[in-house]
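See structure below.
A single protein chain has been omitted; all remaining protein chains appear in their positions.
Each chain carries a letter (A, B and C) given by its place in the written order, and its residues are counted from 1.
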Amino acid sequence: MAETTYLEAIRDGLAEEMERDPSVFCLGEDIGVYGGAFKVTDGLLGRFGPDRVIDTPISETGFVGAAAGAAHMGLRPVCEMQFIDFISCAYSILTNYVATARYRAFLPCPMVVRGPSGGYVRGGPFHSQNPEAAFLHTPGLKIVYPATPADAKGLLKAAIRDDDCVLFFEHKYLYRRVRGNVPPGDWVVPIGRARLAREGTDLSIITYAATVWRALEAAEQLEREDGLSVEVLDLRSLLPLDDEAIVATVKKTNRVLLVHEDTATGGIAGEITARINELVFEWLDAPVRRVAAHDVPLPAAPALEDFVLPQTGDIVAAARWLAAY
Amino acid sequence: MAETTYLEAIRDGLAEEMERDPSVFCLGEDIGVYGGAFKVTDGLLGRFGPDRVIDTPISETGFVGAAAGAAHMGLRPVCEMQFIDFISCAYSILTNYVATARYRAFLPCPMVVRGPSGGYVRGGPFHSQNPEAAFLHTPGLKIVYPATPADAKGLLKAAIRDDDCVLFFEHKYLYRRVRGNVPPGDWVVPIGRARLAREGTDLSIITYAATVWRALEAAEQLEREDGLSVEVLDLRSLLPLDDEAIVATVKKTNRVLLVHEDTATGGIAGEITARINELVFEWLDAPVRRVAAHDVPLPAAPALEDFVLPQTGDIVAAARWLAAY
Amino acid sequence: MAAISAFPPSVPAPVPAPAGLTRDQLLELYYYMLLTRTLEERLVALYRQAKVYGGLFRSLGQEADAVGSAYALDRARGDVLSPLIRNLGSMLVHGTEPVEILRQYLAKGDSLTRGRELNIHIGDVARGFIGQISHLGDMVPVMAGVTLSFKLRKQPRVGLVYVGDGATSTGAFHEGLNFAAVQRCPLVVVVENNGYAYSTPTARQTAAKSFVDKAAGYGVAGARADGNDVLAVYEIAKAAVDRAREGGGVTLIELITYRRKGHAEHDNQSYVPPGEIERWAAENDPVDRYVARLTGPLGIGRAELSAVEARVRDEIDRATDLAEQSPPPDLADALVGVYADPPAAPLLWYRRGLRG
Partner (left out) sequence: MAAISAFPPSVPAPVPAPAGLTRDQLLELYYYMLLTRTLEERLVALYRQAKVYGGLFRSLGQEADAVGSAYALDRARGDVLSPLIRNLGSMLVHGTEPVEILRQYLAKGDSLTRGRELNIHIGDVARGFIGQISHLGDMVPVMAGVTLSFKLRKQPRVGLVYVGDGATSTGAFHEGLNFAAVQRCPLVVVVENNGYAYSTPTARQTAAKSFVDKAAGYGVAGARADGNDVLAVYEIAKAAVDRAREGGGVTLIELITYRRKGHAEHDNQSYVPPGEIERWAAENDPVDRYVARLTGPLGIGRAELSAVEARVRDEIDRATDLAEQSPPPDLADALVGVYADPPAAPLLWYRRGLRG
């Protein structure tokens, strides 16, 4: 089993689904001839032709709406946002038209909106965003945000096969930096289930996307330097959340640190804290705490970006505080 | 001191600020000749003329962007969304351009975006929304959502005078149903401070907007029927949140019920729960619990809407559970 | 379109008529225009009895624009219609039954939206019409995608979407039309210029002399017609539908009409210049104009029109009785079907045991 990068895994998942199901097609800006700003769709135009890999005008509302219409007619569109920051331009049609289609009009709307997300790449305020929290209070949408090549491929295939709209966030920092084994064959990861990235008994870190790797780094350092046994839960799916897995890890360690790259205020750590309170309050030996980005637009200069975003050292410091609580 | 409706209080606040400061002007759809879908701006055109009460094309991105540009030049625009549901059409320019203007480019952007929000009016999925959670993880914006005429007027005046962009959500259910005294003179309510709507010692309900009134009803019922002393904290400002007031009420009653009209999942109760965990975990005698809307688009038929939204009976039931915990 | 057999059997042999329509079709157009107007009058009566939930939107004076344009579609071939709030007539032409409209306005449990949505925000993709949402402009990109699917699958199907003069100001209209134009989708975009967007006159909506002037900016065919002349509307729409079906791409049609009622029933139209409404009513009512044409040059007898009128009255009476008997929505349904999976949203914790 050869090692695959996170980016190749996404491309493979896309290609396999297009191979398997002729109703799957892609649309977005510069995804055809150019193969996408990050080359995720590289080669697909040659393989599947211009009817299934469509270069669109710069119109996120236009092509997301078009995807919805095509989905009503039985196709399965996969939209690429050149950067996920531009999904904001389709915010209204996604939250109002697409998300409600099934409930208000019994319209099938199987589609995926995917794109490069997240920071740590010196992209500045408009090429580093993590938009998940903005869509969390929109029933009708699903949200996934994988951290590994295997999950990237498996969740993309699940997203494409899902009968509703799935927002598929890809962390651009991981595209080429993370390699891993992807199980062979038709590898599908069900939406709605978290992944236990590391077993531990003293404390749980619940996180997703790029910070999964920082959390794992921190966990090793804590084991090395403090003899702490830290569990790391990679949520993978943010809507729906895997309550069972969250409950299980809290019951096991009784101490929870939530880590995400989005701003502390309004990030989804809040929702998870609320669920922990509701489901396993009695099991907590310490307050649920957050490690997240500072509440500012993300600045571009390396020193500033590093300062604003959560770093491994922050996770270590916060975990030590929690463990000592 | 005559009683004023919530709607009149907003109109008065707007008129007084336009009177006081010639740089204040309004723009939106049908706000001039027609006086707005709910008549909030009724009479302003006659009083201040067409240069200060501008009827716009149906272009939320267009006039929000125009407001930002005018604000850069020293004006203080107040945008009306005909229904707040349409603020989604300006989501990108608000969260990307407006919210970041000061931080990324040192551009002053004093503006207000206001509009009729919320349900309980059989408005269906597109005329009943509560968008606050979607903007909560956007540093650079402020959010207020008053429940009383006095706060509606005082917060609007504060919002117009604020040097940054304030989203001013008005609950349409309260427009004509709620009357109250508004202190005379230049009445301004500072942004960022909650209001203690009812004192109590056994349990705290933290809420805002229309559910403040349901919480107060529930509190009275609980006092009457259960002899419970329930405190009700009306947040009024959602961004920034009043941590001090939240901490104070938790320390006082040690039991917290969060109530809002937005969906449970992804609503701002999550953020508040996280803050309570961080700031006063040790003071909790029971888990923080939520009463909110069910996770579905809001249906229009009265029976269905009533079923989906939080009702006074729900608050009573949840409070009893918490009190008995 | 409704079965011809529904007409009295003794109809004279068809004679050639304008726009290539048969005599029966000419009468059918009259039937739909009248059905639209009468159904709306019935809805007003129910609204006054407080039986209607949500706003009531009228198309009085716009029946020709709605009926004539939708009549150009071929349901049998799977053409798809995307109506707006003034397009009750289009929906009836495309197969929506009056009882479905009534159930919807009365928020009944067996309405097409099961009480979830309001007014004519209804659709039935199986029958070729897509439910609109409130956010103006969105249906244009959606229909660009519906018709893109026809093109990708090489199906000879056409889509027709309406936008009001006001909705042309939205970014969604622009992005959707541009996308459809570049893709040469088989789509007809009908701009219904009825003079107002809520209280806003067209001159404050755009500085363009006419909406058809926008066509060149998108590189699509443009056409303009008197929206109150049902045959002129049909002709221009039919040409656009045929062009789309033959691979000619998008046509932007502007129909000039007039909104004689307020934005919705609550609107007193105080902003309308005095006499304007009355003038349109007296001189340019689409039904009156069509009746004159039918009974005049087209030589249709009054008796035949009376038969249509009787049929319409009767159908609406029966539909109203039926709709009033429909049950209210079922509470258990409120949480069902947000997603295919999971099938329902969970009941919140404090309701368990209490209800549901």
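In this text, a contact is a pair of C-beta atoms (placed from the backbone, for glycine too) under 8 Å apart; a residue touches a chain by one contact, two chains touch by 3 or more.
Not measured: the values here are computed from a predicted model.
The chain we do not see here touches A, B, C in the full complex. Taking the complete complex into account, B:Y97 is the one of B:Y6, B:F83 or B:Y97 that touches the chain left out.
Residue in contact with the omitted chain (choice from B:I10, B:I31, B:L45 or B:A67): B:A67.
From the set C:S169, C:N193 or C:T257, the residue in touch with the chain omitted from the display is C:S169, counting the whole complex.
Take subunit B: the residues that touch the chain left off the picture are 25, 51-52, 54, 56-57, 59-75, 77, 92-93, 96-97, 100, 102-108, 139-140, 142, 162-164, 240, 278.
Listed by residue number, the positions of subunit C touching the unshown chain are 169-175, 178, 181-182, 184, 204-209, 213-220, 249.
Listed here are the subunit A residues that touch the chain not shown: 29-30, 33-34, 37, 55, 57-59, 61-62, 82-83, 85-86, 88-89, 122-127, 264, 289, 291-292, 294-297, 299-304, 307-308, 313-314, 317-318, 321.
The working rule: only the chains that are shown with their structure count from here on.
Chain closest to the overall centre, judged by the mean of its C-alpha atoms against the mean of all protein C-alpha atoms: B. Centre-to-centre separation between subunit B and subunit C, using Cα means, comes to 37 Å. Rounded to a whole number, the gap between the C-alpha centres of subunit A and subunit B is 30 angstrom. In this assembly, the C-alpha centroid of subunit A lies 41 Å from the C-alpha centroid of subunit C. Those residues of subunit B in touch with two or more other chains are numbered 85-86, 88-89, 125-126, 289, 295-297, 299.
Shown for subunit C are the residues in touch with two or more other chains, namely 116-117, 121, 133-135, 171-172, 338, 345, 349.
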